[in-house]
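With one protein chain withheld, the remaining protein chains of the complex are depicted in position.
To keep things simple, chains are lettered A and B as they appear, and every chain counts its residues starting from 1.
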Amino acid sequence: MKTLAALAELVGGKLVGDGSTEVNGLADLESANAGQLTFLTHEKNIDLLSSSQAAAAVVPISARDYALPVIQVRDPNLAFAIIHNYFLDRPFQGKGIDSRAVIGPDCQIPEAVTISPLVFLGRGVVLGQRVTLEPGVVVGDDVRIGDDTTLKANVTVGAGTIIGCRVMVHAGTVIGSDGFGYATDQLGHHLKRPQIGIVQIDNDVEIGSNVCIDRATFGKTWVKRGAKIDNLVQVAHNVVIGEDSIIVSQVGISGSTTLGTGVVLGGQAGVAGHLTIGDRVMAAAKTGIHANLPAKAVVSGFPAISHPLWLRVSSLLAKLPELVKDVRALKKHVAELDRK
Amino acid sequence: MKTLAALAELVGGKLVGDGSTEVNGLADLESANAGQLTFLTHEKNIDLLSSSQAAAAVVPISARDYALPVIQVRDPNLAFAIIHNYFLDRPFQGKGIDSRAVIGPDCQIPEAVTISPLVFLGRGVVLGQRVTLEPGVVVGDDVRIGDDTTLKANVTVGAGTIIGCRVMVHAGTVIGSDGFGYATDQLGHHLKRPQIGIVQIDNDVEIGSNVCIDRATFGKTWVKRGAKIDNLVQVAHNVVIGEDSIIVSQVGISGSTTLGTGVVLGGQAGVAGHLTIGDRVMAAAKTGIHANLPAKAVVSGFPAISHPLWLRVSSLLAKLPELVKDVRALKKHVAELDRK
Partner (left out) sequence: MKTLAALAELVGGKLVGDGSTEVNGLADLESANAGQLTFLTHEKNIDLLSSSQAAAAVVPISARDYALPVIQVRDPNLAFAIIHNYFLDRPFQGKGIDSRAVIGPDCQIPEAVTISPLVFLGRGVVLGQRVTLEPGVVVGDDVRIGDDTTLKANVTVGAGTIIGCRVMVHAGTVIGSDGFGYATDQLGHHLKRPQIGIVQIDNDVEIGSNVCIDRATFGKTWVKRGAKIDNLVQVAHNVVIGEDSIIVSQVGISGSTTLGTGVVLGGQAGVAGHLTIGDRVMAAAKTGIHANLPAKAVVSGFPAISHPLWLRVSSLLAKLPELVKDVRALKKHVAELDRK
């Protein structure tokens, strides 16, 4: 139970109404009950508040006229996320090392960890405080994992990988598999180029389910602090993903490409290899990027062009049959004019 | 061994030839042997029947002139599938709970199940009759799984997931991972929005390999009765997939989008978030859907347009260089006319 006044202070918001109102949890507008806090993203939906059962709401700073006690904030999404995380925060309850886990020699494991049954750790693995490894996790030799990091079920981490603190890796993801590199001989047979680099995942990264992040050929594949990667994403060898980047589901990033800080790639976008994508570039879903992009470029389409241009082009595409007809008519018309 | 007469009755087909012919299995035209039943989808391929070794065949109702005994039906694919399933039907052979599985406290597990070695069940898991869990399956706390459902190897099911009866989930799939949701602060750092909803999978759903179905932020992500999902598909948080929908491999469906009944999405198609896709909408492979679609819409391309229009547009695209040349020539021509 928290009072609205305390929560307002937590998010630096303005309390309007009874600050002693207590809430015991959070929910969206439709499902919130009488003991819960809810939130409103857009002022225009203010009428929805009156039909909500919620005890109180987080609302935009501009919103007026509400039946409930509210906390006014600049960014209701952010304030709500802060409050929600605050409500869910629990002290770490380590279960230690389950006897049905398999732990290799020379590992360094503090007491405050949860290593579930059916986990496998290779030789020389070093774990930080409060690491959680769910069942089915396989960690290769000499992997280092920082404090408060969680690997969900059936995650595989290849030898030598370095994972920072407060990293969350969702189920089925593979980190540190071999990069896809071959040299082709005169007969057309492909000889594997050994992939002897590593993967480094920095602090506060979150990685979705069934993602693949390949180890570098030499050196490292690198996901920097705060980057968030959705499900089924492909990160090839020697890719660098900049801090706070957002990589949406099913994106593919080819080898040796570097993304700057705060890059956003929409779902199913693809980036060719050996490119440099500037800070804060945004690419819409399904974009195919084949060339370097300067900082803050906003692109769409395949091949990628500026987003506003793509919007015009794509709306004209549907009119292509008409255009062809027009040109044909014009040719005929001009031919007639000629004859006169 | 079944007689052709019995099989004809099973599928409501018309027997032509010796109904006492016995078959002991099924195969396609090329590989069927003298004891097997085969099938012909299209009348035009009727000549292939005479070169088949099969004992008998299921054929379209319109087909004429065949050397073999046949069962004539409206839909040979359907009749063959019915017969094939009938042949393969076996009583459930439960192996019970293997001692090398890890079962959490407070689980409810009937006798007639197969829980393989190396399975992990969390706390409070409730299993129906004849559930099969293959090795490497990890099931989180409080998951409920209905009768006759199978989770193949290395499937991960997150806490609180509800799975119906006769559901088949193929290997490596992850159900109930966190949705991809963040709020971004003034520094550009992304704060995780807790994902506290669940996934609900209804009866008779089949889900391919290495699929990701994320849990809802609040409420539920919902795959309704009879939907079929192919490999490597992404289903984001709060998505609803309607009954009997067909989602082909590598499709991505963004958050909070609702598909109606009987929707068909071709391979690698993508659907943006917060959309409503009507009943029986069909989208071709690689389609990118960015707007709501009414029932029975048939769309292609990116951005999605009507399929017939897309066929015309895409054939004209290859003629774009010619069109540009024509327009240039016209401009020159008209300029000459001007001069006269």
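The definition used in the following text is that a residue touches a chain if its C-beta (ideal position, glycine included) is under 8 Å from a C-beta of that chain, and two chains touch if they have at least 3 such contacts.
None of these values were measured; they are calculated from a predicted model.
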item	value
Hidden partner chain, touching residue among A:Leu48, A:Val126, A:Val298 or A:Leu323	A:Leu323
Touching the absent chain when the full complex is considered, from A:Lys14, A:Arg74 or A:His333	A:His333
Positions on subunit A contacted by the hidden chain, ascending	102, 118, 120, 136, 138, 154, 156, 158, 172-174, 177-178, 180, 182-185, 188-194, 196, 210-212, 214, 217-219, 232, 234, 236, 250, 252, 254, 268, 270, 272, 288, 301-303, 305, 309, 312-313, 316-317, 319, 323, 326-327, 330, 333-334, 337
Positions on subunit B where the hidden chain makes contact	27-28, 30-31, 75, 77-78, 80-82, 84-85, 88, 100, 116-118, 134-136, 152-154, 168, 170-172, 204, 206, 208-210, 226, 228, 230-232, 244, 246, 248-250, 261-262, 267-268, 285-286, 302, 314, 317-318, 320-321, 323-324, 327, 330-331, 334, 337-338
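Going forward, only the chains that are shown with their structure count from here on.
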item	value
Rounded Å distance between subunit A and subunit B, as computed from the means of their C-alpha atoms	26
